[in-house]
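One chain of protein is taken out of this complex; the other chains stay put.
For reference, chains read A and B in written order, and residue numbers begin at 1 within each chain.
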Amino acid sequence: MEYLIDFRNVSFTYGSATENPVHALKEINLRIKEGEFIAVIGPNGSGKSTLARHFNGLLTPTSGEVLVHGLSTTNSNQEKQLIEIRKRVGMVFQNPDNQLVSSIVEEDVAFGPENLGIPQAEIRRRVNHALATLNIFKYRRESICHLSEGQKQLVAIAGVLAMKPDCIVLDEPTALLDPFGRKQVLESLKKLNRDEGIAIIFITHFMSEAVYFDRVAVMDCGEIKMDGPPGDIFSQSSLIKEVGLDIPVAAQLADELIQRGFPVAPGILHVEELVSNLCQLKSKI
Amino acid sequence: MELTKNLTLGIYLPGKTALHCLDPRTKIAGAAGLIGLLLFTNNYTAYAFFAAFAFGLILTAKIPLGYALRGLKPMLPFLAMMWLFQVFLQKPPGSKVIFSWWILEATDAGFHIGTLMSIRVLLLFLMTTILTLTTSTVELTDGTEALLRPLQKIGMPAQELALTMVIALRFVPTLAEEAEKIIKAQTARGVDFKQGNFIQKMLKLFPVLLPLFVNAFKRADELITAMESRCYTGGTGRTKMKVLRMGKNDYYAWGVFLAFAAMQITLILTIAPPC
Partner (left out) sequence: MPIEVENLNHTYKEGTPFARQALFDINLKIDDGEFVGLIGPSQSGKSTLGQYFNALYIPKSGRVLIDGRDTADRNTDLVQIRFDVGYVFQNPEHQLFKTTVGEDIAFGPTCQRCSPEEIRKRVREAMALVGLDYDTFFKRDIFALSGGQKRRAAIAGVLACQPKVLILDGITAGLDPRGRKEILNVVKNLHQEGKMTVILISHSMDDVARLVERIIIMDQGRIIDDGPTREVLTKIGQLQQIGLEPPQVIEVMQRLRENGFTVTTGVLNIHEAISEIVKMLNMPGRE
């Protein structure tokens, strides 16, 4: 079966092989299917940003291969293939201020489609659709500098969406946002995944965000240490702590209670789950 | 301490007035034409007429007068210096000494040259400010690009130039904000930017400019990565979402402009310069 994205034994080394080589990625194997909703989580310096830059050929593996719909990012010295890959894999970065090109919202969103040489009327349609999908249509004529950081990040996502990608990779898009902006971005991504079937690859170091995804890959020291549904991941609390990440509060509480001999269900991630579980427990006692 | 407060050049004031709605090509070419006229204007009456026209434009665009004039404030020290230089150094033959002090002598011609030049610079700045206040940066670049496009045939990279302008203007507020923040941070560590002589003040800017440049390069690097990710490969093959179209108002505007230009030229030619 063809995967949307297929990392085959990907290694990447910064610097030359002889002088201070930094092995940022070591033998990564990662397969992502169409429409997946996955978080990649790891501490700073774990290689997750390097990983992100491999998804659309911004970086190419030192060894191994990355395939996007079967197209290799390595053999893309022909510009056409690289453009094809970048059309399918959109990228959003941490600092919204450093990725927006134009000072007016809708003009910025149009930048991608304009680069692709799409006819004028179609660009207009795509831009309006992207803005409406992300609930920022009313800001279309606004100046970027008057928006909140969260709204700016939504503009960046809209800019990618207007290129009609199969997949959006977001490299720590919430790191600089306040809780409200963070929530806005997460909810928008959920919506894109559910309604438009776009695969989302969300890179973060916040556990509290990772729990919203269907699949979580944990990175450390350039390797993928764990990969699976969040429930499975967070039940291995000692491993998570070893990597230097924190565990969601609900999972921590459940873990502590289990250790004290209370029959709390394993794999609890959210506050609601914990509370309803405790209610059941109490009514049994 | 708000660095961005007195900045009017390059700021767009959204609105729906007749001036806002003109085709940017009209506005840019018009502003260029007016600035051209300004360079030939050489007497007070013509300047007064020009200033009246400029204020008419400000009123039409519904720009608060105080705000438009505030932008001129930072220029005043430079203008005053320039004026003094002209007054004391210009001594064309036949000019009369109207004031002398120590070894300095002011002539009537110097006074007129200095004054006319100051008025010219102020009006020039005001025209540019009116243009940018009523024209969004995007329109400005679209307009410039359209006006430059005929030159593409002789190798002028109009599209790339326009994009460079878009990006530069996009980052003006971002960098101004950042400079403000760095100034505050250094002030918090004991730098007093208001004290000291000129050279000391310049030296104090170093701790501001250095981090600002370092960050600007970092930003540029990230921006290039983001643009590449959004399939930017240069100007060729790009399309535009917005296509400029001249409307009825633009023809009226050209009518007004030509009528004004005719009057102004008449004033320039018929009234003798004061020196």
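Couple of notes before you dig in:
The rule we apply is simple: a contact is a pair of C-beta atoms (placed from the backbone, for glycine too) under 8 Å apart; a residue touches a chain by one contact, two chains touch by 3 or more.
In this text, all values refer to a predicted model and were calculated from it rather than measured experimentally.
Checked against the full complex, the candidates A:Leu71, A:Cys221 or A:Val249 give a single residue touching the omitted chain, namely A:Val249. Among B:Ala168, B:Ala185, B:Met246 or B:Leu269, only B:Ala185 touches the chain that is left out of the view.
Although one chain is not displayed, chain A still touches it through residues 43-45, 94, 148-149, 175-176, 178-181, 183, 205-208, 244-246, 248-250, 252-253, 256-257, 260, 262, 271-272, 274-275, 278-279, 281-283, 285. Mapped onto chain B, contacts with the missing chain fall at residues 1-2, 4-5, 13, 64, 66-67, 70, 178, 181-182, 184-192, 206-207, 210-211, 214-215.
One rule holds for everything that comes next: only the chains that are shown with their structure count from here on.
Averaged Cα coordinates give chain A a centre that lies 43 Å from the centre of chain B. Of all the residues in chain A, the ones that touch chain B in their complex are 53, 56, 58, 79, 83, 86-87, 90-91, 93, 95, 97-104, 106-107, 110-120, 123-124, 127, 141, 143-145, 159-160, 163. Contact residues on chain B toward chain A in their complex (touch as defined above): 12, 14, 136-138, 163, 166-167, 169-170, 173-174, 177, 218-219, 222-223, 225-233, 237-243.
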